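The complex appears here minus one protein chain, its other protein chains still in place.
Naming follows writing order (A, B and C), and every chain is counted from residue 1.
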Amino acid sequence: MSKLWGGRFNKKTDPLVDKFTSSIGYDYILARFDLISSIAHAKMLGKTKIIPVKDSAKIVEGLKSILNQIEKGKFVFDKKAEDIHTNIQATLEKKIGRVAQKLHTARSRNDQVATDIRMYAKNEIKNLKFKIKNLQSALLDFGKKNISVIIPGFTHLQHAQPVLLTHQLLAYVEMLERDKERLSEAYKRCDVLPLGSGAIAGSSLPIDRKYVARLLGFSKIAENSIDAVSDRDFVVEILADLSILSMHLSRLAEELIIWASPEFSILELDDAFCTGSSLMPQKKNPDVLELVRGSTGNAYGNLIAFLTTMKGLPLAYNRDMQLDKPALFNAAEGTIICLEVLCGLIRTAGINKNQALILCADEFLCATDLAEYLVKKGVAFKEAHEIVGKICALAYGKKIFLSEVPLGEWKKYSARFEKDVYQLLDSSASIKSKRSYGGTSPLSVKRQLSDWKRKLKK
Amino acid sequence: MSKLWGGRFNKKTDPLVDKFTSSIGYDYILARFDLISSIAHAKMLGKTKIIPVKDSAKIVEGLKSILNQIEKGKFVFDKKAEDIHTNIQATLEKKIGRVAQKLHTARSRNDQVATDIRMYAKNEIKNLKFKIKNLQSALLDFGKKNISVIIPGFTHLQHAQPVLLTHQLLAYVEMLERDKERLSEAYKRCDVLPLGSGAIAGSSLPIDRKYVARLLGFSKIAENSIDAVSDRDFVVEILADLSILSMHLSRLAEELIIWASPEFSILELDDAFCTGSSLMPQKKNPDVLELVRGSTGNAYGNLIAFLTTMKGLPLAYNRDMQLDKPALFNAAEGTIICLEVLCGLIRTAGINKNQALILCADEFLCATDLAEYLVKKGVAFKEAHEIVGKICALAYGKKIFLSEVPLGEWKKYSARFEKDVYQLLDSSASIKSKRSYGGTSPLSVKRQLSDWKRKLKK
Amino acid sequence: MSKLWGGRFNKKTDPLVDKFTSSIGYDYILARFDLISSIAHAKMLGKTKIIPVKDSAKIVEGLKSILNQIEKGKFVFDKKAEDIHTNIQATLEKKIGRVAQKLHTARSRNDQVATDIRMYAKNEIKNLKFKIKNLQSALLDFGKKNISVIIPGFTHLQHAQPVLLTHQLLAYVEMLERDKERLSEAYKRCDVLPLGSGAIAGSSLPIDRKYVARLLGFSKIAENSIDAVSDRDFVVEILADLSILSMHLSRLAEELIIWASPEFSILELDDAFCTGSSLMPQKKNPDVLELVRGSTGNAYGNLIAFLTTMKGLPLAYNRDMQLDKPALFNAAEGTIICLEVLCGLIRTAGINKNQALILCADEFLCATDLAEYLVKKGVAFKEAHEIVGKICALAYGKKIFLSEVPLGEWKKYSARFEKDVYQLLDSSASIKSKRSYGGTSPLSVKRQLSDWKRKLKK
Partner (left out) sequence: MSKLWGGRFNKKTDPLVDKFTSSIGYDYILARFDLISSIAHAKMLGKTKIIPVKDSAKIVEGLKSILNQIEKGKFVFDKKAEDIHTNIQATLEKKIGRVAQKLHTARSRNDQVATDIRMYAKNEIKNLKFKIKNLQSALLDFGKKNISVIIPGFTHLQHAQPVLLTHQLLAYVEMLERDKERLSEAYKRCDVLPLGSGAIAGSSLPIDRKYVARLLGFSKIAENSIDAVSDRDFVVEILADLSILSMHLSRLAEELIIWASPEFSILELDDAFCTGSSLMPQKKNPDVLELVRGSTGNAYGNLIAFLTTMKGLPLAYNRDMQLDKPALFNAAEGTIICLEVLCGLIRTAGINKNQALILCADEFLCATDLAEYLVKKGVAFKEAHEIVGKICALAYGKKIFLSEVPLGEWKKYSARFEKDVYQLLDSSASIKSKRSYGGTSPLSVKRQLSDWKRKLKK
């Protein structure tokens, strides 16, 4: 296939070089965006009379017919062509003849590919935000369904204080909301049109960049042609956002894997979201969650890959930057399927309420409430903490429940203890008392739920 | 030094454990923020009558006096204490006695440290933005001083088209502006108060979180206590922002190193910003730029370090998260000094204008102008590209300048070439023709300069 | 302090540059190695008559006296000096006068620092191997002490098959052995002397590199002077080895954290290796394990940091390479303390044998044994797997034990089941049957133990 350059060369490129520098293996994904941006460019060339209007119209028509083919899945990519741009150019020439050679006027592949990838990025961010929202909704619905379930809240994977399961699920909804925020902000930085910057210097032809921006729905136009062709910040930024998002998903996955272990047993995964073992007939494995957890590596890896690639590149465009695409495509697609599959898994999972009750029977979960009980009676917190700590040690040592420690024993540590102290040794009472803003009391959690319901409707 | 816990324990911690888990080696940096947040917390405990007003007042007074000591550099950190919080608590107890034990009421180190580090982050972001702005100003001033200098614009480290040096410098100003934008957005996510979330569940005491937020200047209050103590997104986000910023600095440094090489020789570094060799007496080395370039590794490394640490942590607080601090402190400080030193280097650097002229004598830089010349005469761009490519090959082959190719020879390739074609073989003419928006024409570059002048004033 | 260069310079370096390029903040660690290598260098200069023998002797004496000071902790580093080499040179000049100026003959800081860091690396590898061996011994002793404990072997954090606890611990001993192997191999690549390569080109003076190598205990001499000063492979390699080692430690830490959770409860950590909570009086947290797990980020981060720094550096020495030191020092020290603290933790930990028995009461752990039972009776494995899977599903559905399924029921799925099938539903029987080489049978585990005893003695 004829290259977009070559006049200056005396030799054909080596076949190995063609293979090595080819990007068609992944940039075919940009086909739709490349066509749409070429259509806008061609229209502009006509409008500004840089090329005759009728040539512009022919080119636009030709490009639209290729776009149509692609949308119907009927376009065959020539794996031997250098990249998607060469592929489309060659097809256009076949379709409409020599007039196709006017399309690349006042344009370089440098600004063209930067435009295409920004269009891809904008589209993918919308996609990602939609999938994140779905996962938030799934968590919310799961939370509503299990609104009364109390579980031990963990810090250091040790029992800390009782919390509502729903409260814990909402912590993930908060994380995911920040992910959407970050992506929305990255979107703004994607939404800047590079087209019209040429290879590096701008153009000597009377192009109309605002018109192109309008046609393509870009809010801003790149202010500096050198920056326009050499900037890939938005790719790194999206990769960083996806890394944080993946980190969140890995935390959720880890939590659910632990909850699904026989020892915890509070989560029941649906058979449709588990897999088995080829050797051990009894196994039902949370493979989906493990792959979500493991895929964090994919996001981090792509982030570091492209940060490395960009390190120390002098201005302006360097071919290294072609590697923005495999990193971005791979990370975006990898994250989207994780979001989808987690969503399905949560929508079909169940909570073993009985087991939750058993785990919450641990009265030590309420030790903090005991200390605050003393504070309310005037004891300095640090002293109260010390007192309760000693009583806990006593109970641990004797292997008895706190409720089995007789009042007289309590009073040895502090005269302020009265009979009502036993009422505190109950997860449900503990939950109810956490009425501070953002705390785990049913009231607070219901407020959060209704806030989220409103926010996610938008 | 007495720990903030211990009642439940029968044994002292092993000295190696004390050393291993200690964070005082780096979290002393948080001292100021810890004191300020403790003062606000103590005021709230008084205001809400959770502790007597006079106790609150005593605590506040004690804390203020420690703050005073620290600001005067008179505070001695006890390296044996577990962390900065324990250090301050112990000092407070020495200063004001038993009443100090009431300070930790309705608070956990989990929400306390999250508050401190957010205060640090907010402060450091302001700092970073200021330093970035200084570097932008230095680039701007350097650009203004050299407004008439034309250099070869490079792509692939090969001569592409002539550009104004200032235009190229402004590409870096654009990058740095995006860095500030990203940091400003991260700031919003730092600006959320976790204090009042306790260890995980909130509090059973009637705390007033809005009051604390007002005192500490936080715009928002964390909505979910579990998220509040386990969220370190803002740390990762800042690390990612610093990685992108460092990548920009590495590109600038690389460019300047190349420009300062004897073969390019367009940049002259001031002796005050260079170093020599212990063996080779003639050497004047751009070590500063190399260390800036190399420090990119520091930013990327800290990003990956903390992303790794956070991977797969179940809720809520886990001790692993203590490692947010060395990563954040190290990356922030490392980046700030790079910004400072680059600023000084640029403010003292000079341009070898004569050498710039020599490099721009390469007439091939204007090949694109030749192609656009033909386009203006109706030739399809792709054909024009091919024609000019062949003429370039001819000149390369004969080792002559394009201006030495006689007109008759040009006309063999295209009859449209006329005498005026020779006027295009001039960098200055090329620059002037790039009048498209964002292009490198003097007009466009002056517009950019005045825009930046206005923006940076803010 | 006087620099090692400067004749060519007209201006002093900017104080900010001094601060920025200074490495004394971390390279003071190299002091001992710098002195030892300088002593060898000075001896060689005398031996080869490059400088008079009596000058050589004076220099050696001076250096030895500084070495003595340093070993006694009496040397005061001048934080204003550029680096450790300048520090020592200045001290030497003060001590022995002008003759000190002859020390740097036929040497550059490029080959000098490369030598120092290789000496550091060799020493640190020995250190690391010793600490790894200690951890292996601790695991081995812990395994011996609990030789009879059976636990559920997990895959996917689900019950797989019963295994001996000791067998599982020995898996970590295997990992650690590979870590030692890798470090030993990296050692070989550290053990090559760069000294004598000068800045880049070698020397025109008649130096004797073999003599220096002998004095310093290097097995090989760098064959190419350019490679000698620009090679930092060995640093990256050690960082990679430490990353794999840290990954192993993170797996062990995660495992122990899970085992120490109230739901698993098979591991009991000693109070001396745990910490408490400032809010929750009952807490006993495995912070040590969490910090070990989190420190994986430190190793990975330093690896990526220095890999990034080295990316794309042209030959030969560039100042970026100075950043090898913080990365290597930080990773090595960070890993060593993790090894030490883990060793202490394991030596003091206990196993809750009763709880292990309870967890192993899960008869489904023996499902694979049931399938192999059928195989022994001629059933194809895949069919056997299917049969047993169905019986498990039946028991799960009815919420009964496999031992509660009556024989008649078994026979419905396969006529080959006989009464003796119930004997298989026992962890102890399962363990004993795994007699394949490397399996978990007591015989196999004891063989491993005795092999390790022998190997670790070396």
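Just so it is clear, contacts are C-beta pairs under 8 Å (C-beta built on N, C-alpha and C of every residue); 3 or more make two chains touch, one makes a residue touch a chain.
The structure displayed is predicted, hence computed values, not measured ones.
Among the residues C:E124, C:D287 or C:E372, only C:E372 touches the chain that is left out of the figure. Annotation: of A:V149, A:M175 or A:A199, A:A199 touches the absent chain (contact as defined above). In the complete complex, the residue from C:V17, C:A260, C:C274 or C:L313 that touches the missing chain is C:L313. Looking at chain B, the residues touching the absent chain are 152, 154-161, 257-258, 260-264, 276-287, 290, 304, 307-308, 311-312, 359, 362, 364-365, 367-368, 370-371, 385-389, 392.
Looking at chain C, the residues touching the absent chain are 4-10, 50, 98-106, 110, 153-157, 160-163, 167-168, 170-171, 174-175, 178, 181-182, 185, 189, 196-207, 209-210, 221-231, 233, 236-237, 240, 243-244, 247, 250-251, 253-255, 258, 293, 296, 300, 303-304, 307-308, 310-319, 368-369, 372, 375-376, 380-383, 385-390, 392-393, 396, 430-431, 433-441, 444, 448, 451.
The chain not displayed touches chain A at residues 3-14, 16-17, 19-21, 85, 104, 107-110, 198-199, 270-285, 287-288, 290-291, 293-298, 300-309, 318-323, 326-327, 337-338, 340-341, 344, 348.
Assume only the chains that are shown with their structure count from here on.
Rotating chain B by 180 degrees superposes its CA atoms on those of chain C, with the angle stated to the nearest 5.
Farthest from chain A, judged by the mean position of CA atoms in each chain, is C. In whole angstrom, the spacing between the mean C-alpha positions of chain A and chain B is 23. Averaging C-alpha coordinates per chain places the centre of chain A 33 Å away from that of chain C.
Taken residue by residue, chain C touches two or more other chains at 276-285, 287, 290, 304, 307-308, whereas all remaining positions touch fewer.
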